[in-house]
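Starting off with a structure, shown below.
A single protein chain has been omitted from the complex, and every remaining protein chain is retained in its original position.
Right after this comes chain A.
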Amino acid sequence: MLSSNVTRDLKLLNSASSDNVQWTLSQAEVEFLEFQMHLTESTAEPVPDLKSLRREFDIFYSRISTLGQASIYASLRDLPEFSRNLRIVQTFLNRSISAIDASDPDLILALPDLLERTNAVRPNVRKLANSGLNFFALDSDHRRNSISVTLTQLAAGVTFLMLVLVFLAAYLGRLNAQNVKRRAEAIEAGARMNIVTDTALDAVIVSDAQGRILVFNAAAEQMFGHKAEDAIGSDLGQLIVPDHHLAAHEAGMRRVRTGGARNVVGKGRVKLEAKRANGDIFPVEFAIQAASTDEGEIFIAFLRDISQRVQSERELVVARDRALAGEKAKTDFLATMSHEIRTPLNGLLGNLTLLRDTRLSAKQARYIKNMDTSGKLLMSHISDVLDITKYDAGKLRLRPVVMNFSDLLQDIIDNQSGAALANDTTLEWGWTGARTDWIRADRDRIQHVLMNVIGNAVKFTRNGRVSVDTEVANDPSVGPILQITVNDTGIGMDANLQAQIFDDFMTGDSSYDRDVGGTGLGLGIAQRFVKALGGTITVESEKGRGSTFAIHLPIEPVAPPTDVQDQRATQANVRPSDILLVEDNEINRVVAREMLLSAGHKVTEAHNGQIAVDMAQAHRFDLILMDISMPVLDGRGATRAIRAGTGASASTPIVALTANAMADEQEAFLSDGMNDILTKPLSREGLMRVIANQVVSGKETPGAAGEGAGAVAFAYLDDLRDTLGVDALANLLARYAAEVAEVIAYLQDHANHSTEEIAQRAHRIAGSSAALGAVDLRAALIAVETAAKSGDTAQMVQAIDRLPDVWAATQPQMSAERRGSTREA
């Protein structure tokens, strides 16, 4: 806009300087005056120059017609003054044309008139010129103003431009200052970076893509033993890469240069080896990053000498391996010890058992009893230690089975009732709330725990009462909880003792040590088992008043098995069985054989698994007792072979005999096809129980053992005799006989007693009967108790009426002396 104005004004100025319009106006007047002068002369002369006159006229005419037509005079013609005079002059010319164009004589005649009109029009020509001049004066004023405005605008524009330039200059100045500052900062940062690099604890090495070293800091000098000035510029690979890694290093650099895969760059920490100036190879940990610079890609490596760390790690690993090996050695040692101690002990105890059955003097019998007691104690100590080891090693595995808890507890009570009786202590148990007999749980472990806790209660109570209360409580979050509370009125414990009672090797008051003894591991093991079963065991006690142990176990109630024969058989109704005994150890074999024979069984022996397999193929045995570790073919292999074959004994129950008590192995035995596991050393009880369990499912009825054989389970009497001695047993039996007689008399007088009292009396004597092995009498008494509790008087009376007959059959067999007839096998 501004520039177009300036250009326009420049053009106008240009035209003003050659203003032919003004010239034309004055020229018009000049030409008029020439014509007028010529005309004046012509009128005076006799022979006028008409040709010249005509030409003057034509020139003036031409001029005026140009003024009237030309577009450049259009604005001029817009002036009224100009156009009016122009019209007058044009009228004059048009009127004069006829005279000028006439013949010479006519023109001469017209000259005076022409002159007169010419003179008359002269002021108009003059005005024409002047009006033009005025116009151009005004026009030029206008143009000057316009130029002035344009120049002012130009000045403003220039000023604005100047300001912009000043601003730009300031801005550029600032940019420059910033750049200078940045450059200074960059230099400073570079210097700082150098300091950082030089003071870094890690070696810092920078190289280009060719592997030429660019930076080699102080730590690198120290680590590699090269001077920085020597290192910089030399080849990275040659300098610090060990010879055996050189090929890989150069391949890597080639890959990096050609844009291939980067195995190390930007991949975090890498461990490799490096080479010192003296040729030593040492482990380094390093990280490499790539950066792009003007000179191409560079690689920055941070390296750390990890010789010390690697050394420490190696030592740690060695130490750990050693510790693990030591731990394993310990476990192995314990396992071996368990086996190595149990096997001879098995032999020892077995032979003691056999020895006891021979004719002995009273003294010899006492010595044997003492040896047997010591041997069993030793065995229990070994078992305790082994249990703890297994639990602490996390190797304690549960073996849940379907079991009748009431039966288990009854057995334990029966087992302890003898001891309780000896202490003049009442031992009883019962359910609170609904009974839950059948559960699925680890029977052996629960038995161990209860045996321990109830055994302790009986041990520490004199002339008191031990009651075991069981109840199933439903915990909504974990399901049914079996709560067993063992309450005694014994000596109790002070707070200190309570706090330590579950600790290992904790034994009670020294005054009782003589009587009760033990490793002090009993409750420790009990607690471990309870924990393994997912339960808790707690104690509350008051010194001198008694203790209460509360055991809470989560249980899984199950439906009672429909097959009655699955129920635990009592030893009394085991029929004589045909048993294959597989055992390579001669002593063990003899012991087991003697025990089995003495129990009235038929025994066939095999010295190894292969023989056993062959025998089982040919003959159908009722039971196979299978040792595990044997030459030729071990027990597991033999079991699998028997089970896999179609021999006569392919489905015969097989019971493992093992000193190896590790739970995981026991599971393996069962999966091989074994039905049960008997832990060595063999006890007569264990052996009989297993036979009873496995063989009772036979077709024959228990009656085969002979008349009266079922009335008394002699094992209990034998145990008591072993424990108490013949004389004490005789006393006990006498007291028992008196008590039974008294109770029978009491019961027969049932009309004078409440059913509650009847049930209680029957219950108590039933417990004593169980402890002494009077199983028939116990059953009859329980029938009384059950009937009394249910309030069924007729049933009760009927049960009471049976009692004298049962007692009559039982009493003769309840002899403190050894029964000669049955043991002479």
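Basically, a contact is a pair of C-beta atoms (placed from the backbone, for glycine too) under 8 Å apart; a residue touches a chain by one contact, two chains touch by 3 or more; residues count from 1.
Note that in this section contacts and distances are computed from a predicted model.
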TODO: Select, from "Oxidoreductase", "Amino acid ABC transporter permease", "TonB-dependent receptor" or "Ferrous iron transport protein B", the UniProt-recorded name of the complex's unshown chain.
DONE: "Oxidoreductase"
TODO: Just name the one of A:Arg55, A:Arg212 or A:Arg643 that touches the chain not displayed here.
DONE: A:Arg55
Task: Identified contact with the non-displayed chain, of A:Ser26, A:Thr40, A:Gln69 or A:Thr199 - done: A:Gln69
Task: Given A:Glu31, A:Asp672 or A:Glu785, the one touching the chain that is not displayed - done: A:Glu31
- [ ] Spell out the interface residues on chain A facing the chain that's missing from view.
- [x] 14-15, 18, 20, 27, 31, 34, 55, 58-59, 61-62, 65-66, 69-72
